[in-house]
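Can you keep this structure in mind? I'll have questions shortly.
For this depiction, one protein chain was excluded, whereas all remaining protein chains were kept in their positions.
For clarity, chains are labelled A, B and C in written order, and residue numbers in each chain start from 1.
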Amino acid sequence: MSLEFTASEMMSVTAARALTSDMTCFVGIGLPSEAANLARLTHAPDVTLIYESGTLQTKPDVLPLSIGDGELCESALTTVGVPEMFRYWLQGGHISVGFLGTAQIDRYANLNTTLIGDYREPKVRLPGGGGAPEIATNAKEVFITVKHSRRTFVKDVDFVTTVGFGRDGKARDNVPNIGRGPTVVITDLCILKPDPDTKELVVTSLHPNVTREDVIDATGWEIRFADQLDTTQEPSAKELDILRDLKARTNAHHSGHQ
Amino acid sequence: MSLEFTASEMMSVTAARALTSDMTCFVGIGLPSEAANLARLTHAPDVTLIYESGTLQTKPDVLPLSIGDGELCESALTTVGVPEMFRYWLQGGHISVGFLGTAQIDRYANLNTTLIGDYREPKVRLPGGGGAPEIATNAKEVFITVKHSRRTFVKDVDFVTTVGFGRDGKARDNVPNIGRGPTVVITDLCILKPDPDTKELVVTSLHPNVTREDVIDATGWEIRFADQLDTTQEPSAKELDILRDLKARTNAHHSGHQ
Amino acid sequence: MAEFLSLKEAVSRYISNGDTVCMEGFTHLIPFAAGHEIIRQEKRDLTLIRMTPDLVYDQMIGAGCARKLIFSWGGNPGVGSLHRLRDAVEKGWPNKLEILEHSHAAMACAYEAGAAGLPLAVLRGYVGSDLPKVNDQIKFIECPFTGERLAAVPSVRPDVAVIHAQRADRKGNVLIEGIIGIQKEVVLAAKRSIVTVEEVVDDLGASVNACVLPSWAVTAIAEAPKGASPSYALGYYDRDNVFYKEWDGIARDRDTFQNWLKDNVFEKGAA
Partner (left out) sequence: MAEFLSLKEAVSRYISNGDTVCMEGFTHLIPFAAGHEIIRQEKRDLTLIRMTPDLVYDQMIGAGCARKLIFSWGGNPGVGSLHRLRDAVEKGWPNKLEILEHSHAAMACAYEAGAAGLPLAVLRGYVGSDLPKVNDQIKFIECPFTGERLAAVPSVRPDVAVIHAQRADRKGNVLIEGIIGIQKEVVLAAKRSIVTVEEVVDDLGASVNACVLPSWAVTAIAEAPKGASPSYALGYYDRDNVFYKEWDGIARDRDTFQNWLKDNVFEKGAA
């Protein structure tokens, strides 16, 4: 008997499973934050979560709306200044995983959060890079979670805000002191990983009830599938309960004027 | 009627008088520390004292033996890390006066605390630069206090640990973002100031009962005297009382095993 | 030593048209009251610098205070776009806004370098990013010891820093607690600084290594209770997340925005 769950829930649960208790994770706001806290509340109770606002090893009871909500600070081991966060903790090599979202991603896992269109005449102006450009290069590896659509999964991003493997898949080759880059992309349809040689993103696992055609339709390039294509394990009742509780607490917390 | 006082006391009182309440003083250990705290306890109650150990705006009740005694931290407004102290507070331009001692000083107020003799075959190995090289260039001006003797006042220092005005008096010329350098040297015999043009140290005031010959005998170069040579005002009873109390408290504090 | 002034007097005396102004506070302690006073005093042609220009800069940009914006992430956190910022960039309303953008790491290092009195910051940054193509202030240097190529950006050394803090003591020493962000750095990097505080107290109650700005490192202090709202002040009040969400509707439309500004800023004077 199968549980009922949404594609979003499938994505969050799958993204959460990528984290383990021995990881030190630099967490982006939004989907990565949801996944990282779900991991902490389920199978990875000792995962270390770090937000760029300076909160080291934080354990928020509700998801933060912003990267610097009071909840993050109050539940942190300690809170440091932003220069220290970026210099000592990220650039200093203490982050095992950077967990990022994005507005656009391309076949080489480059991320665009700057704009759609031309830089000087943007069709849509997005928020910009924030912490991502250096999280992507200074963390030992990068996980990405993002909803799958043709608008998001494009052959070439309009602007490389944050490098995956560059326009040709070779941007990290022979660069000293750089992390491995994106090792997994988790969407609401599937799991993608870079091909070990070309670095092009390849679908390695389809979520339950998702077809190859669903992924092809939602991807802006000729997406490849791994020879050994898995089916992602569906969420457990416990995972869904904890995720739903977390989201309910979060919505209640953010819905009243303080 | 004249009070009795020692040459050391004359030196400390005179050095203390160089400080005013509106100054932010980066304090060296030893004589500068004694003078700076005497200033704080007499005419300059609001002078801000900073020690390189990270103690900002400290008000020790006894003189510290080391630059990082607990007393300094407990009486400070706050205590910061050593990189922050040197980067933000000193190099950042927040120090009006660096107050230094030295082992050797030359006619251009260059200081040597590294060694006597040749660098590779030292006759006497001294402690080294510590904070002084950057205090001397990053503070807006520098006060120096040191006992006067031929061993100390040499024509050319064996090693320029800390620049005054260089070997030729011109080391600060056209250097961007550099302080004015030494503006006064206070000894147990006299007050010296750099000539406005040549930067050579000139005696501007003799302490009471000190003769020109005393200074000439204690100086390793042909020392010049200002046309308008003053006599330093002798210590007041209050200054002497406070200095003696401070030294007595300090000796009592440092004389027992903790 | 810091002067205690009314917010009105502090802004009037220390911020001039054309100044480079940094109003910092990383989500926490955002100086909204000071931003509103700047709007009321109709300051113009400001170069605004801020890592995360959120609502406070959206309001100031919409009110016509800014000529240029230097930033690294411009959005309404967890909600969406800054509509007034976008309208200025995309349509030039109420005036053209020039932008220059960095990454957080570069701006954090640029503030740190500014506080440290240096002309540049060096970081391992911008590798593979297109940002250096559109920001000519990003350069690269070679390490003289290892040959490694590293990014360099100019330090931030503004005319004026504006921050909000929990409290000051009567001598003008300021305590900042919680998410301290970049506030110490911006005050130390700036030529002049205005600090608004929740309250002025006899004793800061600071722990031994607390983030305290000494009075002599601050230009002016103005008491401004709830001066960070709708942002928050740890120990005083929480973030008004609902207002952040409502702002999306207010700012989307020029008229709605102008009405909001009239009712909530122009007709409400600072103390």
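Operating definition for what follows: a contact is a pair of C-beta atoms (placed from the backbone, for glycine too) under 8 Å apart; a residue touches a chain by one contact, two chains touch by 3 or more.
Owing to the predicted nature of the structure, the values given are computational and were not obtained by experimental measurement.
Among the displayed chains, contact with the absent chain in the complete complex occurs for A, B, C.
Considering the full assembly, B:Ile67 is the residue among B:Ala15, B:Ile67, B:Val210 or B:Leu246 that touches the omitted chain. Residue in contact with the omitted chain (choice from C:Pro94, C:Pro154 or C:Pro225): C:Pro154.
Residue A:Cys73 is the one among A:Met11, A:Leu31, A:Ala44 or A:Cys73 that touches the chain missing from this view.
With the whole complex as reference, residues 24, 48, 56-57, 73, 77-80, 87-88, 91-94, 138, 177 of chain A touch the missing chain. Interface residues of chain B facing the missing partner chain: 29-30, 52-55, 64-70, 72-74, 79-83, 85-87, 90-91, 110, 114, 119, 122, 125-134, 137-138, 159-163, 166, 171-172, 175-178, 253-258. Within the entire complex, the positions of chain C that touch the omitted partner chain are 117-120, 122-124, 137, 139, 141, 143-146, 148, 150, 152, 154, 177-178, 180, 207-211, 234.
FYI, only the chains that are shown with their structure count from here on.
Considering the contact criterion stated above, no chain is in touch with chain B and with chain C alike. Centrality by Cα centroid goes to chain C. Averaging C-alpha coordinates per chain and comparing to chain B, the farthest chain turns out to be A. Averaging C-alpha coordinates per chain places the centre of chain B 40 Å away from that of chain C. Chain A and chain B have centres, each the mean of its CA atoms, that are 57 Å apart. Chain contacts: chain C has residues 112, 184-185, 211 touching two or more partner chains.
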